[in-house]
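Okay, here's the structure, questions in a sec.
Here the complex is missing a single protein chain, while all its other protein chains stay put.
Chain nomenclature is as follows: A, B and C, assigned in order of appearance, with residue numbering initiated at 1 for each chain independently.
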Amino acid sequence: MFATQYVGSFGERTMIQAGVIGVGQTKYDAKRRDVSMAGLVREAIDNAMLAANVEWDAIDAVVLGKAPDMFEGVIMPELYLADAIGAVGKPVLRVHTAGSVGGSTGVIAATHVCSGQFKTVLTVTFEKQSESNATWALSPRYPYSPHINAGAGGYFAPFIREYIRRYDAPEHIGWKVAAKDRQNALKNPLAHLHIPGIDEKMVSDTPMLWEPLRYLESCPSSDGACAMVITSQDQVGDRDVAWIKGMAVRSEGTLSAGRDEVNPQAGIDCAKDIYNQAGITNPYKEIDCAEIYVPFSWYEPMWLENLGFCELGEGWKVTDRDATAIDGEMPFNMSGGVLSSNPIGASGMIRFGEAALQVMGQAQDHQVENAKVAMGHAYGGAAQFFAMWIVSSSLD
Amino acid sequence: MKKVAIIGYAQHPILSNAGALNEVELIMPVVHHLFDELGIDQKNIDFTCSGSCDYLQGAAFAFVEGLSAIQTNPPIKESHVEMDAAWAMYESMLKIQMGDADTALIYGFGKSSPGNLDSIMSLQMDPYYISPLWPDRVSLAALQARVLLDKKIVTKEQMLSAVIEARVNSKNNKNALINDLIDESTYLEEEIISSPLNAFDCPPISDGSSAMIIASEEKAYEYTDKPILIEGIDHRIESSNLGSRDLSSSKSLQASMDHLQLNNFEFDVAELHTQFSFELPFLRSLLGLVDVPTNLSGGPLVGNVMMCAGLDAIGKTYESLKQNDLHRGLAHASSGPCLQHNMLVHLEKEQ
Amino acid sequence: MSTEEKPKDYSESPINLEYFYTAGSATTRFLNQVKEGKLVGQACPKCKAVYVPPRGSCPRCGVATNIEVPLTDKGCIESFTVVHIPIPGNPIVPPYVCAMIRLDGSNISFLHLIQGVDIQEIRIGMRIQAVWKPKEEWTHSLENIKWFAPIDEPDIDVATLRFKES
Partner (left out) sequence: MSDHKDLLRAPFELGYTYKRSNGPVMSKFFDGLGEHKILATKSSAGKVFAPAAEFDPDTHEALNDLVEVGPGGAIESFSWIEKPQHHHLVKNPFAFALIKLDGADTSMLHMVANCNESDLSIGTRVTASWSSTQDKRITDIQFFTLET
């Protein structure tokens, strides 16, 4: 009786077109001891509002996202941060969808605009990981549970090993992704990790952490924030815009029989949804560049397949032939990606924001030449929560 | 703008200690109850959104555990707010208005029994200047109560009758945790927790869950002849700096009233997320509800499931309109210390 | 030479909260059996998938897993990692092997340790069995199983483990 099958373009679904008019980020670092939480968040907001050329009175609502409250020991931080994020007197929503939160926060902020309730929305995500220890905060010790916890890397490494087994992928693929993303980071002054001379050999010489993952194949723990200003078509004026051509979220249960952790159905469905909305039939050809959530090197080939950029088992070959390099056929993570900066709650929004910067032509030294259509992607939990969007330099 | 209707609401019996039930076991019954009532299942739901708080039970990612209660094969469009589920409903409504969904399932769950809510909620405050002092939630409310009493905006007699009436009204809510009646002398003899508030002025430690289904107006007519529509909704936050707020008023609620054009509007019924006795007369006066039957469910004083109680106020208003020959209802949800963040929901039953 | 302590560039804010953990009904049923040295999964009444350890629901179907299914303590390694770094709060000394254990007759895996074999020998699909602590040490925890160790049975093709609704 109720089922609704959504087909057709984003424009057909929503009467109101929305676009990103400003992206603001902080400098990412292991420890931003120079700022408070409020100061960190505000740094990104000030940069986004400056880029968007908007003042506070133009902001109708604020959407805040971050990962678990235990990272900073502040419950419902939108309450404490209300003053810093300029939310006083306005609606504010706090999103938490695990690691995908930066992406889903972007989707919800855009939903505010597309609903017709708001013209211009400020959205910001952050994590100040230096306030605590992520491995502790992600899995404190509970009664009756065995001491098995081995951190996020320990959780994802078995999925990666299974990918390698399934498709007989050579071990240098992981090193290659790790080196490529860090080389891109050298072109991004905001990136946390700047490793001069980074190459595959340097990655392969670093200690093993969670086999098959080596130290430099893993993301860092960062402090940082990312903000965006999203507005409706009638408010854009003559600003640069990244038009939102498709956006979606998908979730599946953690411990669900039949779930394929290596190639999660939720990721497949979410990608199909945004391609459908944006009218994309061949993402490898039609998307100019993508910022994809790759916290461990091997997730690049895994997501290439999951997101339909290539057939199953072909992802590592795409990586191996340098197609994902910044000057390749399908550039991935031009900013350096999660492997170079990882303020968890913001990491997804950085993907969404960097995709927007590319199509606005504002990505500076890590700009992909002539980028018109870009994808932002985030995932979280046990590779079970997904948020994605497609942005374009033109509305048509 | 697309109109959105509430088409179902269910509440778990409120428990003082739901230790026998994990998140999944708390959520599943209310969701199934709603599905059965409407003759639908998860495949009929376009968007799912939940509200919860990890710190209540001290588990990172409580909402991830909770999601196991929901059918997620095939994967679902889903999101989560670390807020009262009233805000999950708000997000879901935007999805419907945008045209990305026609139906949405909202659920909230909260267990306050595993920890000490007083110390836990101190962590809602400014982490540099305030939370290191560990101000408990009752003492923070008491600061506002004293200001209101001092300015004679609220009287002790009103606090007493708020407590007594909540318990009388609890008979209307089969899920209420507290239903024993008390008299004036019992109230006056009760030990003060943080003056001017005694235990009866405070909500009970509660565990539970609630769920709601909303739909576009068009879809709602497939289910009912008289949809209960969200005619207006608005929420706003105030400063975290308690010392810069005027605790004798509510700038956020006044702004929402103006935005929704509710000044001098006549409601038939109201449910307010007033956790402490004094908040009820304060908000009734502020919202122009002095003559409007308010908190007929007993409200948070007879059962206050954290992360659900705001959604419950909306759900109870919906139930009042649905079950009675009433037309217009007002619901209120709040978050943060001293009513920092408030939502108003104006519901109307199609006539 | 004494090293002068660098002034701290942060303030310390200790947060210590005390909680009571309650296991919930499905977990209590499971752990009561674990205390007796038994592994009892719970099956979905709709799709029949067997969950161990059970959380009380089948997320495939969104229903309660109300059928108890006794399982053996044998299974296979669905995948694994070798952990080389110490983890805060975890007393096990690296390197150690943390594996996704798929018990025979169950449809999801859980993480546990592999020991009693050269790390280089461990592979996906390898058959394993629980090595239990002495009975007098049994409590309500999967820590009653010290680790899983390989057994002399042919490997399993893990592709066959994928649950399909019959």
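In this section, a residue touches a chain if its C-beta (ideal position, glycine included) is under 8 Å from a C-beta of that chain, and two chains touch if they have at least 3 such contacts.
Worth saying up front: this structure is predicted, and the values here are computed from it rather than measured.
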Next item on the list: Go through subunit C and note every residue touching the omitted chain.
Entry: 8-23, 25, 27-29, 31-32, 140
Checklist line | Hidden partner chain, residues of subunit A it touches | finding: 31-36, 38-39, 42, 56, 70, 72-73, 82-84, 86, 88-89, 128, 130-133, 136-137, 140-144
Note to self: Counting contacts across the full complex, list the positions on subunit B that touch the omitted chain.
What the structure shows: 19-20, 58, 116, 118-119, 122, 127-130, 132-136, 138-140, 142-147, 150, 192-197, 238-244, 247
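Going forward, only the chains that are shown with their structure count from here on.
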Margin query: I want to compare two interfaces, A-C and B-C. Which one has more contacting C-beta pairs?
Written below: A-C
Notebook entry, point to check: If you average the C-alpha positions per chain, which one ends up nearest the average over all of them?
Noted result: A
Next item on the list: Mind checking the centre-to-centre distance between subunit A and subunit B? Centres are C-alpha means, answer in whole Å.
Entry: 32
Check: For subunit A, what residues touch not just one other chain but two or more?
Finding: 73, 140, 142, 252-256, 258-259
Check: Out of subunit C, which residues touch more than one other chain, so two or more?
Finding: 13, 15, 21, 23, 27, 55, 59-60
Notebook entry, point to check: Which residues, counting only subunit B, touch subunit A once they are in their complex?
Noted result: 1-2, 39-40, 43-46, 48, 53-55, 58-61, 63-65, 67-68, 70, 72-83, 87, 90-91, 93-95, 97-103, 120-121, 123-128, 131, 215, 219, 222-223, 234-241, 251-252, 255, 335-337, 340-341
Notebook entry, point to check: Any idea which subunit C residues touch subunit A in the complex?
Noted result: 9-10, 13, 15, 21, 23, 27, 31, 44, 47, 49-51, 55, 58-60, 78-85, 87-92, 98-100, 107-108, 111-113, 124, 140-143, 158, 162-165
Notebook entry, point to check: For the complex, which residues does subunit A have touching subunit C?
Noted result: 33, 73, 133, 135-136, 140-151, 153-155, 157-159, 161-162, 165, 207-213, 252-260
